[in-house]
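A quick write-up on the structure given underneath.
Every protein chain but one is kept in place in this view of the complex.
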Amino acid sequence: MAKLAKQIGLCVVIAGLLYGLDAFLNVRRPDGQPAFNPFMLRVLLLSGIFVTLSVSLNIVNGFTGQFSIGHAGFLAVGAYVGAAITFKFPGLQNGMGLVLSCIVGGAASALFGWIVGVPSLRLRGDYLAIVTLGFGEIIRVLLENTSMLPMTEFLGGAIGFSGIPKLTSFFWVFGLAAVTIGISRNLKRSLHGLAFLSVREDEVAADAMGVNTTQVKVTAFVLAAFLAGAAGSLYAHNEQFILPKSFNFVMSINIVVMVVLGGLGSITGAVLTAVFFTALPEWLRTANVGIIKDFYKDEYRLVLFALLLTLTMMLRPQGFMGRAELTLLKRKKRPPTPAPEPRATMHAPPVGTHEILNCEGVTRRFGGLVAVDNFNLQLRTGELVGLIGPNGAGKTTVFNLLTGVYEPSSGAVRLAGKQIAGDQPYSPSARAGLIGLDAALCGLVGYIGATVIYSLPLNVAPAAMMSVFSMSIKSPMVLAITGLAAAVSLVTSKGRRRNRPGLRPFQFCNLGISRTFQNIRLFPDLSVIENVLVGSYGKRKTKLFDALMQTVRMDREEHEQRAHAMKLLERFDLGSVADEQAGGLPYGAQRRLEIARALATRPKLLLLDEPAAGMNPQEKSELMECIRGIRDEFGLTILLIEHDMKVVMGICERIYVLDYGVIIAQGSPEAIRRDPKVIAAYLGEEAASG
Amino acid sequence: MEDQTLQLFVQQLVNGIQLGSVYALIAIGYTMVYGVLKFINFAHGDVYMIGAYMGMFVVLGFHPANIDQDALVVVLAMVLMVGLIVSLRGNLRNPRAVGLRLAGFGLAFVLLKTLCSAFVLVGEKLFGGLTSVAQTSVLVGGAVSVMVSVGWCAALGVIIERTAYKPIRGTGRLTALITAIGVSLLLENGGQAVFGARTQAYSIASLPGGQELVGATLNLNVLGLAISVNRGQVIVLVSAIVLVTLLMYIVRRTRMGKAMRAVAYDREAAALMGINTNTVISFTFLIGSAMAGAGGFLNYGLTQFSFDTNTGIMFGLKAFVAAVLGGIGNLGGAVLGGVIMGVAETFIAGSPFSSFKDAIAFVILIAILLFRPAGLLGKYTVEKV
Partner (left out) sequence: MLTLEKIDVYYGAIHALEQVSLTVNQGEIVTMIGANGAGKSTTIRSVSALVRPRSGRIMFEGEDITRLAPHLVVQRGICQSPEGRRVFASMSVRENIEMGAYTRKKGSGIAEDVDRVLQLFPRLKERFTQSAGTLSGGEQQMLAIGRALMSRPRLLMLDEPSLGLAPFLVQQIFQIIRDINAQGVTVLLVEQNAFQALRVAARGYVLETGRVVLEDTAQNLLANDDVRKAYLGE
């Protein structure tokens, strides 16, 4: 409770501060003139709005590592929706109305963010950038056409929306900015924020550690859109006149420039650059410095932006602040109080009782190449099994099949009796429904397209299109095109809709299968302990809300997870480097950290992909001890790929030998060592004789 | 009713294919650069815009009055500043290098104004000469314009690659994308400062004999339907086909083309074959930018469209969508995607929803990324883990 009181206290103090500043800025001189230049005040408010925009975009571009360049679109949605509310309901033209319009504008914008995010966030990097830019443009085009419908005519279409009441003040603008900064700061420090950062660092590894990367990305997008929408409402009520054209690419780029130059991931950087780059052009425009005044053109500002962007990328790609933050109060190091015992250590069921993993006839083809062919494998709880074979035999492909990175072309994988990968056909009725839905959708698209062609010679107004649609259904051409589209869909959909989509890697992880990677895939810019904490994200009990508000529940959970992570680190001799950057660790330590991270997901089955690669003999023998130790301690079943015969023969109870994607032998290390097929394929023909 | 629909349909189809051929020319540049560097050259659309201006200078003449010399000085000064900072990087401990660079750039700053005047003067004389050559006949004029647009844009593409993209190669895709956005903004706004913000239009119809060549309307009879096509449109289409054929020849048959394909497939393996990958990358930019320059001239010099310095953004984006639609990295795909884009846009522009024509590109983009992310002719690859 003390924590909550402290938080409320802080909010009150900040609100009071803002309120006082607001009053101070609106002081009038005795002659009734404002004491502060109204123009300067306007610039001040505008920079406050841009602080919100750049800090919110930083959640997407900085924390999550996606690259959106269409932020102005969300600003526009918020601005139009927010302004429409106060415009239509004069009773709301007050402070409360402004708050309401910010929330509704934000929500509308968040909805758009969701619509944009769900399809496009599957894409990476530059594709995503183009799609966000495209959506920004679509929003602009839609707003320009609002005058087409009588219902939305008051929004003014391309001519602009005027007559919006002036409701903003320093208090509201900077209040929202403070809220945005607070939320963003809480997020960055929390367990949930770490999931965001892990997506930025390495999406594949994040997925494998149980982070639903799509959900995280969409969340980031929606959150940023909400805040941008709220800022949009403030923008509209500050400018009083908005034009679809002004929310264009250039404005989006302005915000991107702020985030990039401030430092992707740094809230402080985003704030500083937002203020600087909003105030700078206004100053340049009005400055009385002779040479600037005579020559100044607005294009120069953009030329300067362009050059600054390029220069930053060449000299300091991480931006002005990098990922660092400036904080007024030094964060107290958490006292090393012994945390409540997180949970009882698992009791390993006796070896060999239950079957935990069963692969039956698993085959994976890549084009014409069969990487894994009719692969069968059974693991019982508590076993330590090796998977060996020459390079290129398909071992890592097996791991990828067991963790959902690839889907089997045929066959089935069962975890504790439950099928988790492989053919999972739809029930006939569900399949028929989906195929029907596909056909109906394609038919509809075909019908709309055909009607547009049909309407070409009619020159109808958009409003009359409805009647054309009802007319065109009688045309044989339209019917033929519609039918054709539906028929094509029917034919192609049959194959596509055979199986239910497979589980994603994060779902495999949450079911209890965790892994390490052949080429270490840590989150290099996160600290060692943060790497492990990402592993425990899948087992969280708190909601995103807890993280944003930094609730007591969140605190408690983080405390527990940290304690657990610390214990794991100490188990792997990494306790002393817990706060160092993972990317800077020596090779052997990185390998150990990867195992610790995998264990943080609380797996039942652990897959180790060449854990000894790149280690010296001393490290290798330590590793062998360690693997055996964790198996007993955590009650694990372990499957490992390894090249080093000493390691494999030394610790594995059973060994499978894979060659050409086919299991050629299995058995105890002794049997494998003597198996002539293995010697021929793996150790070299003559090793047997020589 | 049905007959009229069909006739309009075919008419729009022809118009669409013509527009699509220009998209295809630009899309080729995106797709080639993406193939080799896995990077979206955001500034490619702006190279196309420069191509349009270069054609205009040949046809209408280059008047110093149309160039803001002060702006040129300011923009170049800023670029020089950045150049100085970048060139000093890594040499700060070496006083000799610092001194030399400071002296060099200092000299450039001092002489900047004079250099700009001289530059404009030379430009005036040079383009004056070209214009008078172009004035002899429309065929000569057209040829000269194409050569100037193509040559200048090719050079510009290589300059951009060498100065902006090469230094940051290998530092991550985001860095490359942001740099490209920077270059794009520089060309747009630098261009706007120097050339002015007004909309421009020109046509080689104004050259002697031009009216007959491009102005005339051809009335064709396609399967009993009366279709009227502007001669200019036909020339654009034919030129585009010739250029694309030429490009296909270069890529498939020449030594450089083979090297390009090798670099696109596996840059390291190509280097191990003794291929100078830097040269190949520059050559890719050269060819792609040349195509964009040709597109810039064709689409404005032979039609009635108008343009300004921001034209390249939207046109470039649509061409990029065309490249993605066809399957990025695939030349044939770029052509196919370009044509589909052109046709789709023309149909929307002719329908009651004409004001939505700028949105259709992005609707197509989103649809293709949802249903077939590798594009129509592309192959989908899974990331290796």
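Order of writing sets the chain letters: A and B. Residues in each chain are counted from 1.
In this text, a residue touches a chain if its C-beta (ideal position, glycine included) is under 8 Å from a C-beta of that chain, and two chains touch if they have at least 3 such contacts.
None of these values were measured; they are calculated from a predicted model.
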Using the definition of touch stated at the top, determine which of B:I204, B:V251, B:I275 or B:I364 touches the missing chain.
B:I275
Sort through B:D3, B:E212 or B:D266 and give me the one touching the missing partner chain.
B:D266
Hidden partner chain, residues of chain B it touches
255, 258-259, 261-262, 265-266, 268-269, 271-278
Missing-partner contacts on chain A, residue numbers
367-368, 390-393, 524, 583-587, 590, 610, 612-617, 643-646, 660, 673, 680-687, 690
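Assume only the chains that are shown with their structure count from here on.
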CA centroids of chain A and chain B: separation to the nearest Å works out as 34
Touching chain B in the complex: which residues of chain A?
65, 67, 69, 119-120, 122-123, 125-127, 129-131, 133-135, 137-138, 141-142, 144-145, 148, 204, 249, 253, 256, 260, 264, 295, 297, 299-300, 302-315, 317, 366, 396, 400, 405-406, 452-457, 459-462, 464-465, 475-477, 517
Please give the residue numbers of chain B that touch chain A in the complex, ascending.
1-2, 4-6, 8-9, 12, 39-40, 70-71, 74-75, 78-79, 81-82, 85-86, 89, 164, 167-168, 171-175, 177-179, 181-186, 188-190, 192-193, 313, 317, 320-321, 324, 347-348, 350-353, 355-356, 358-359, 361-363, 365-366, 369-370, 373, 382-383, 385
